[in-house]
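For this depiction, one protein chain was excluded, whereas all remaining protein chains were kept in their positions.
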Amino acid sequence: MAELLAVRDLTLGFHTDAGLARVLDGVNLTIDRGQVMGLVGESGCGKTTLARAVLGVLPRHVTDISGGSIRFKGRDLLALAPDVLSREVCGRAITFIPQDPYGSFNPVFTVGTQIMEIMKWKSPRREAIGWQAGMPALLQTYPAERRRADRDAVLKLLDAVQLPQPEQILRKYPHELSGGQRQRLMIAMALLPEPDLVIADEPTTALDVTIQAQILGLIRRLATERGVAVLFTTHDLGTAYEICDAVTVMYAGQDVESAPTDVFFTRCVHPYTDRLLASLPRPDGKVAGIPGEVPSLVTPPPGCRFHPRCDSAAADCRAARPPETASGAGHRVRCFHPRVRAAA
Amino acid sequence: MNAILQVRDLQRHFPIRGAFNRQLGWIRALDGVSFDLIQGEILGLVGESGCGKSTLGKTIMGIHRPDAGAIHFEGINIAGLEPRAHRSVRRHLQYAYQDPGASLDPRWKIGRSLHEPLIIHTNLSTAEREVRVREILRAVGLPEGHLDLYPHEISGGQQRRVGLARILTLQPRVVILDEPTSGLDVSVQATVLTLFRELRAAFNLTYMLISHDLAVVRMMCQRVAVMYLGKIVEIGPTADIFERPRHPYTQSLLAAIPQIGGKRITRDFWLKGEPPDPGKLPSGCRFRTRCPRAEALCAETEPELRLIGAQHAACHFAELDSLRSA
Amino acid sequence: MRRLEIIVSRLAWFVPTIVGLLIIIFTISHIIPTDPVRVLAGDNATQEQLDALRKEYGYDKPLPIQFINYLKDVATGNLGISIFTKRPISETMWHRLPATLELTFAAVFLSVLFGIPLGVLSALKRNSLFDHVLRVITVSGLAVASFWLAMELQFLFSMNLAVAPLNGRISGFGPDPITGFFVIDSLLIWDMESLRSALSHMILPAITLALPAAATIVRFTRAGVLEVINSNFVLYERAMGIPWPLIVWKYVLRNALISTVTQIGLIFGVFLSGAVVVETVFDWPGIGAYAVNSILQSDYKAIMGFTIWTGAIFLIVNLITDIAHTLIDPRSSQ
Amino acid sequence: AQGKYVHANNSGYDNLDPHAVFDVGRAASRINFYDGLYRWVDNPPKMIPWLAESHTVTEDGLSWTFKLRQGVKFHDGTEMTADDVVYSMERMLAMKKGPATLFMAIIDPGTTKAKDRHTVVFNLKEPSAVFHSTVPEILIVNSKLVKQNEKDGDWGQAWLSKNVASTGSYTLRRYDPAVGFVGARFKDHFAGWGAKSFDEIEFRTVLETNTRVLGLLKGDIHGTDGYLPQDQIARLRQASNVQIIEQESMRVFYFAVHNSRPPLNDVHLRRALSYAFDYDGFNNDLLKGAVSRNAGPVPNNLWGVPKDVKGYTYDLEKAKAELAKVKEPMRPIVIGTLAGFSETEQAATLLQNAARKIGIEIKVESAPWPVVQSRMQKEDQMYDMVPLWKSTYYVDPNNWIGEMYGMRYLPLRNNSYYRNPEVDKRLEQALKVTDQSTRDRLYQEAGRIVVDDAAGIFVYNTKWFGPYAANIGGIRFCPIGNAQDMRWAYFK
Partner (left out) sequence: MKTGWRQALSKFVRDRAALIGSVIILGLILCAIFAPYLAPFPDDVYEFHTSNRLRAPDGVHYFGTDRMGSDVLSRILFGARITIMIAVIAISITVAIGVPIGLIAGYYGKWPSDALMRVSDIFLAIPQVVLAIAIAQTLGPSIENVILALSATYWPFWARLVYAETRSVKNEIFIESAIALGAPPWRVMLLHVLPNIASAIIVRTSIGMGNTILTAAILGFLGLGAPPPAPEWGRMIAESREFLPEAWWYATAPGLAIFLVVMGFNLLGDGLRDILDPRIRRAASREE
């Protein structure tokens, strides 16, 4: 499988009242074509930030990107001009499914208007450069012919995401739809431009378990059918297990371990991953949390950020961040003292 | 068995109002709920968002007035008591909010918040109160220095501890825990759940644990009640319900939870559609619009809770095999 | 459906509100030491003259009866005769209304024309030099006493630079009234001289009125845009690569305007209060100047008439605001 | 005949009815649209025959017979007759507004008779020495036309408030209560026209002084009222295109003092206050010497003034001495000023300032004229003092000293609540006798006592500074009407 997205040593921070919050610290992430990659980690560890970095929608004035690269199909997105990124990549080659399907719809326009707006700019039928290219965006028109074709595509896809009576749904306002319906629409909108990569940022956290199961199934099926790669952000390990081909774990802005799903849940070697899995509630009632607290991102501990809470930490963990080491096929870990496990 | 709390046919309806205060309909947040809470147990209450779990807890507490039904707490019916009379009951019956951070006054130091219940319910002097507060603080595992901090200055897990300490100062017998771990990371959740267990042992508490996380409930509770749109559709010992769910809704709920290392449920999850508008409930069984097993009977008569095996379930076809294995 | 209900419920409150207003004003009017009959009779009236007039105008009856009679009159659209001008008050009001409306519309036009785009721009360029300068200007706009600003504008532009007339609405009588709006009337009869005169008379008072209103609009638009621009749907639209100008001027603005529109009722209050003072300083023959005159003359019937009018205008504007709100915010008409 | 004269007036023309309006500010509509039986012209004022050619009085002074001019045309072409005069008098008496107050006490409704087509008889209830001087205020309306426009027995009030039905010098061309009026020259006016009279006159309401001045400077208007603040006059004097016509007027500025209320009923306190007013500072500094000191109630330029009375001067020592003699317990004195008339306020604060130095506390309250007026007319509500002007309604000392201090005018016009039998005896006598020299003597004697009693603080007699465009000629100033009679004026 070919690399679709390769994030290398991405380091960035946000300027806050308290100082520079070093939110990502040398993050590596690789997604292959058609792969569903789970990005898991506890709240505030930088999952959303990483997703937004790929989409190029980090808050402009406060973000300080100090290093690394994001290569997508060979182009470095960080080096791309914002308008080129917005025109050629965002919404076209890379699309987005947000966490909050209610807030992500504009409340004062019908969903039809909003879908058609995306199609106007991002439809796969849109020729790359037409006579309108030099026109200001506000003046550009939507050719009727393409509009019709796009609309047919929309209706077809709405059907595919199990939204009955799509024509009616398009005429509704977001608040007139249920959470599940909204999230289905979001999925449809992410797939309509026929992208190579969909970034889904915790798309099911706002939903009930039964609806979540439906949506997860939908994403999984459509991704497989269309060969789309997905970056799936979640803090729920169960969900990650459910739909991902591979999982990357982050802790406090650093990636710690990355492995194919089955390997990850059975043979993880990083102490943090290990403790995380041990914290899951079990019928037998034997749970163990992780003592200590998540470090402040403004004054993070040096080296491996997990070392203050890690029982196998040693002096070298403080000195430097462990390099990425391969621990099997597609299994990479960043730890000087990985757990030794008997292979299951 | 010794029921410390008996709830009988409890109803609580919220009006839906339009302009003019004109009433457009009712949301039946509680539509005839009955169950017993047994001394010393942990009863789990699960169900989807908006099914009435919090309303049930708050109605028992007297925050909402029930429209009908009875709540016997230690033999006394406390349903619809005057606010003044209710206040004395509250010493023994406490409610732990879903988000303890939000349940602490942001402008009050932790210490002051901890004194408040004692000021309201006891005539202790400041010094006596101080002793009690420090005791309880130790019990929930917080350093005394925290008394001088504001809620936003401590972590979420610590806020939860403060919230519990505030409740426990009054030495209640029953504590209703409303989604105590929602929004917490698993590692923190694990610590909090452990704390609940320890406190229960130390203070001889009875819990009603409201949650939508079945895994947590399974781990913590002796018995589980499953709610769907204002009604309990199934109730019984935890092991039985998780092994042999009788109600199709419970079955789908269990089927919807990803099991690490288990079968991938999304491949063939069978429940379609979404819960109906709580203002416009369907006739008969309220689950029939989504139920793959629904028949004409389901639209006509509403099934009552029936005893099947060790558990009660409200389904006409509860005896049939589980859908999951079908 | 909901829209109709809003209108009906607003209208239902119309009458009690106006009656309540009248009670307040009637009560305070009757503490006035002026004897309306004496004013009516003139400087040199005799006692018998006064008694006759008192009877004629019903001032000999007890106050509650006077109030009820007054309400009856108001219900039939009769606001009584002004003590000072000795003319029917409603007639004067109708006669002066176009002047006030013309000025108000001009001010609304100016304040919206500048307020909304500036508000959007300062939100987009938050914390830039532009934003800071604009903030200073808007805070000043709200801090300056309108009558003083009016005088300083007169001093500068009329007395020293002589580029604008000092006051009045037009030189001379203006075009024959068709609509009563000089700008429209002079266009209708294609009288460029009148048009020029009307516009040049309007500019200073309109600016005076528009300044605080524009400042308010800028602030609300800015706050609205800032609130919206951080919302998830803007993030989503950006992530989906919708062109930025489109996001701002179509999607964000429409949302931001919701809060601005709700403020229009308030802004209108600014205009009406402003009109009272600004019309006085600029000698603008509208109902605001009439109100001040009546108040200074203790012409309490005219004051009450004015109160009813402003109350009604205000309520109508609020009604329109509510309707506009339901029009641009689909959530509210649910 | 040429051109259009534009006048900026400082008050509004909200009613054109000559029988409803009777104040100096709105004289222009009365005087230019309507004619009276006689007319006042020039300064000192002379009464000339106008619609009436002459009159006779019976021996007892009760029956006044006026001979009307023949062939006088109303604007609609019909002839003016004695019936119109009778109708006009009845209309005034019925409406009881404005000018009616001059006649109601002496003429009953229904007693005025048309002897023939051109003779009219007024029958007085009692002899009146002042009736003669009020005859110019009997303005004649077109009775037929007004009757046609009567509604519900309103004497045509609604109609006449916006229309003109008269014989007057100008016909109404345009009218807007908020703006003013335009009159066109009535070619067939009985008095004829000079060669250069205006074709049209426009009177605009321009409340703001600065606008009137600027308009005059810019040439947009040709004339404005003659009581501008002196700073403005000074400014206008510098402009080459403006002329200022200076005339002694009959508008006396004084403090009405409540003579009956303690402690002001003590003559020593009143004298102390009279000594405490800085006449020079006020007349010369604040008003730039544009007024002349008037020591008593009657204007200096009228007869009936005791010329030897020099009045009070600003002298705090004398004031203190007088104050020492005051027996009544002292309390703060309240002065009511006229809102919008800053001169009254300045005068009050000036007195306040000086009084403070001799230990009298004064409070100043400002209120609009209607409020002040209605309080002045109630003895218990009258302020302790009110600075104000006494204007000319008719030219007779009775207009001033008579109404200000005569007991028969209590409380409506005698707002000083001054009750001095010595003075009253003389004032009453002067009203009955018709011999001019006797009356002159009586008024002088009364004036002397009033000043000695310090019944008021008499400050100045106004000078009139008529600002007109330099190319206007033929302005004839008369204290009544303030030169707003435009029929004599023309462009040079």
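In this document, chain identifiers A, B, C and D correspond to the written order of the chains, with residue numbering beginning at 1 in each.
Keep in mind that, in the parts below, contacts are C-beta pairs under 8 Å (C-beta built on N, C-alpha and C of every residue); 3 or more make two chains touch, one makes a residue touch a chain.
Note that the structure is a prediction, hence the values are computed from the model and not measured.
Residue D:Pro229 is the one among D:Gly3, D:Gly25, D:Pro229 or D:Gly474 that touches the chain not shown.
One of C:Ser29, C:Ser122 or C:Thr221 touches the chain omitted from the figure, and that residue is C:Ser29.
The residue touching the chain not shown here, chosen from D:Ala367, D:Met385, D:Leu427 or D:Ile457, is D:Ala367. Set against the missing chain, the residues A:Gly19, A:Pro59 or A:Pro82 yield one that touches it, A:Pro59.
Annotation: of B:Glu153, B:Glu198, B:Asp268 or B:Glu300, B:Glu153 touches the absent chain (contact as defined above). What subunit D contributes to its contact with the hidden chain is residues 209-210, 213, 229, 231-232, 235, 278, 281-282, 285-286, 337, 339-340, 342, 345-346, 348-350, 352-353, 356, 363-367.
In the full complex, subunit B touches the hidden chain at residues 58, 61, 63, 86-88, 90-91, 94-95, 97-99, 102-107, 116-117, 120-121, 149-150, 152-153, 166.
For subunit C, the list of residues touching the undisplayed chain reads 13, 16-18, 20-21, 24-25, 28-29, 31-33, 126, 135, 139-140, 142-149, 151-152, 154-155, 159, 226-227, 229-230, 269-270, 272-273, 276-277, 280, 291-292, 295-296, 298, 303, 306-307, 310-311, 314-315.
One rule holds in what follows: only the chains that are shown with their structure count from here on.
If you average the CA atoms of subunit A and of subunit D, the two centres end up 90 Å from each other. Mean C-alpha positions place subunit A and subunit B at a centre distance of 33 Å.
The multi-chain contact residues of subunit A, meaning those touching 2 or more other chains, do not exist; every residue touches at most one other chain.
Subunit B has no residue in contact with two or more other chains.
Looking at the complex, you find that subunit A touches subunit B at residues 42-43, 162, 178-181, 208-214, 216-217, 220, 235-239, 241-243, 265-266, 275-277, 279-285, 287-290, 293. Looking at the complex, you find that subunit D touches subunit C at residues 12, 14-15, 20, 22-23, 96-98, 100-102, 104-105, 161, 174, 176-180, 182, 202, 204, 206-208, 210-211, 214, 218, 220, 339-340, 367-371, 373-375, 377, 381, 393, 412-413.
Listed in rising order, the residues of subunit B touching subunit A in the complex are 48-49, 155, 183, 185-191, 193-194, 212-216, 218-220, 242, 252-253, 255-261, 264-267, 269, 271-272, 274-275.
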